[in-house]
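Just one protein chain is left out here, and the rest sit where they should.
As written, the chains take the letters A and B, and residue 1 is the first residue of each chain.
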Amino acid sequence: MGPMAIAVSPATLVARVRKIRRGDASTLFVLDVQMEAPPGISILYGPSGAGKSTLLDCVAGLAQPDEGRIAIDGNAIFDSEEQLNVPPQARQIAYVFQNLALFPHMTVEANLAYGLVHEPEQTRDVRVSEILKMFRVEQLRHRKPREISGGEQQRVALARSLVTQPRVLLLDEPLTGLDAELKGSIIDDLRAWNAAHKIPILYVTHSREEVDALGERVIALEHGKIVSEGTPREVLDAPRRRWLAQAAGFENLLSGTVLDLREPDGVMRVRLVDAACEIEVPLGHAAPGDRVRVAIRAGDILLATEPPRALSARNVLEGSIASIEHRGTLVIARVDCGVVFTVHVTPGAERALELGVGKKVWLVLKTHSCHFVEG
Amino acid sequence: MRITFRCVMLLSAMLVFRPAGAAQEIRVAAAADLQFTLDELGTQYEKQTTRKMNVSYGSSGNFFAQIQNGAPFDVFLSADIEYQRKLEAAGLAEAGTLYEYALGRIVIWMPANTRIDLAKLGWKALLDPSIQKIAIGNPEHAPYGRAAVAALRSAGIYEQVRAKLVYGENIAQAAQFVASGNAQAGILALSLAISPPMREGKRWEIAPNMHPPIEQAAVILKSAKDKDGARAFLTFLKSAEARKIFESHGFSVPAPGRASAQPQ
Partner (left out) sequence: MNIEALLLSIRLALCVSAILFVIGVPLAYWLAYSRWRWKFLLEAAVALPLVLPPTVLGFYMLLAMGPRGALGKLWYGAFGHGLAFTFAGLVIASVLYSLPFAVQPLVASFETVDRKLLDASAVLGAGSMRTFRRIILPLSVPGIITALVLSFAHTLGEFGVVLMVGGNLAGVTRTVSIDIYDRAQSLDYAGANRTALLLLVISFIVLSAVYGVNRRAGRRAWAPWPLR
């Protein structure tokens, strides 16, 4: 299985899109984004209704932005100022929909050949055979979509879109409903294909695992606006939005009020609601008196059974253990310092410190483990 | 809810119960081409008696079938005496009430704007090449249709015009075909030809001896509720006044003494 001849050179997708949609009950939804997707996989991540599918539709030409410009490698396919709107048929962009949209009345082979109708028959047959092999669905050639499994359908949908050698690939939650193993193998196939054909791929997903497995770049979208972009670590590990924090697995999400800002030190002091404690968190866009939220990973909190001394950590809180739970080799302790913190320790630590309900403990939080979160 | 219920009850009551003591009315079933004639007769009749006349117009064939199945009419007037004779034979008509009230007449009719000089050409007018379609009643069951065909044969031009003939279900429909211009000429009942919508056209009367007589008859039905009223109506039909009205509408009236025609 040799790599297929690359028809187009690698190119970046640049999109500036503004689209207003009137929902029911006079609600207004405004999609207003400016983004770049270089060759490789870019993840579009966000809650439902954020505008991810609308953005994909605009890039594919199935929806028309009110204003903006979309270009691949400098060649515009949509430009509101120039009144340019290339129809979807001519954009050479592949799109795998959430429901796959495989043509139910055609065989797998016919589905794959559908986009190649302008090629001479010989070329068509060769390309179809090659992609069948590459996605490991050769034996399904003569079956109809309803006769193959969910995972096989997803492979066929991917194959159908890629056989046309598109300049850009759009994927709208293509792996929902599949088990982890299947997802993994399809992702592998996609990466293999991507290695041979470097084109921008926009991948919409809700799943954290898929972000981790695929993501080179993540673009977080909320209410039609981009709220964060960067590597998965940047977007999810230093989450700027509560939903990102929740998605990224920050067990502690605390509310507090900003007391003051200490710019030279790069920190600000926050008084936690319901507690008499104050903690130092990295400096963020806030003013004294603002209500904020702070996200802290349970695994980033240290536990001490004696008041710690001479530590670099600036946040030491006194409290007592409210409960201890065992999940496999993870010990989850809930510590009440006025506010209840969730702390993860190892079973060895539990034994060594003789942790038990009611025991008085001290929590240590590094300033940089506290993430200031908006919303 | 309660208001709706009351309204429904009231409406139902109004539909079911009629105010008693309404003027007695006789129900007449009449062939469609008698419309204008019966309208005038009815006005006179109602002036002279206290009774009202309720007329249903339609095709004689349909009425015949309906009467056989119990349709509630008192008197049946048609353009073809055969229906009345059959009803009598079937015992559905009051014995001895069969009355031939008129003889139908036919004419050649053309729209007023025709270029053909109908008055001069008479039958020859139908041979004109601009006449592509000639409307007549259906000879299979319309007496005016049968008469038209007979007259065409008598005039010796039936074979020549046969291909141009189109058939109306009844003589009124034949008139409609010509009036709308789809047929360029027609052989219609005189009574229709002189009626208000058609009277502006050109007509040429066909001599009665060119076709078998179109005997139009009336009969009182056995199922009549108001036998007295029906008899009074029939008497009126035989009156001189009624006969004048018939003549003015294009029928010829048999001389008195032919009150109940015998089958020929």
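Keep this in mind: contacts are C-beta pairs under 8 Å (C-beta built on N, C-alpha and C of every residue); 3 or more make two chains touch, one makes a residue touch a chain.
Just so it is clear, the structure is predicted and the values come from calculations on it, not from any experiment.
Partners of the chain left out, restricted to shown chains and counted across the full complex, are A, B. Considering the whole complex, the residue from B:H141, B:K222 or B:K238 that touches the absent chain is B:H141. Looking at A:A15, A:A60, A:I219 or A:V235, the residue that reaches the missing chain in the full complex is A:A60. Checked against the hidden chain, the listed residues A:Q89, A:Q122, A:S312 or A:T329 yield one contact partner: A:Q89.
Across the entire complex, the residue among B:S12, B:N54 or B:Q132 in touch with the chain not shown is B:Q132. Summary of contacts with the chain left out: across B:E46, B:D128 or B:E169, the touching residue is B:E169. Taking the whole complex into account, subunit B touches the unshown chain at residues 59, 61-62, 64-65, 86, 132-133, 135, 138, 140-141, 165-169, 173, 176-177, 180-183. Against the chain not displayed here, subunit A makes contact via residues 60-62, 87-91, 93-95, 97, 99, 101, 103-105, 114-115, 117-118, 160-161, 164.
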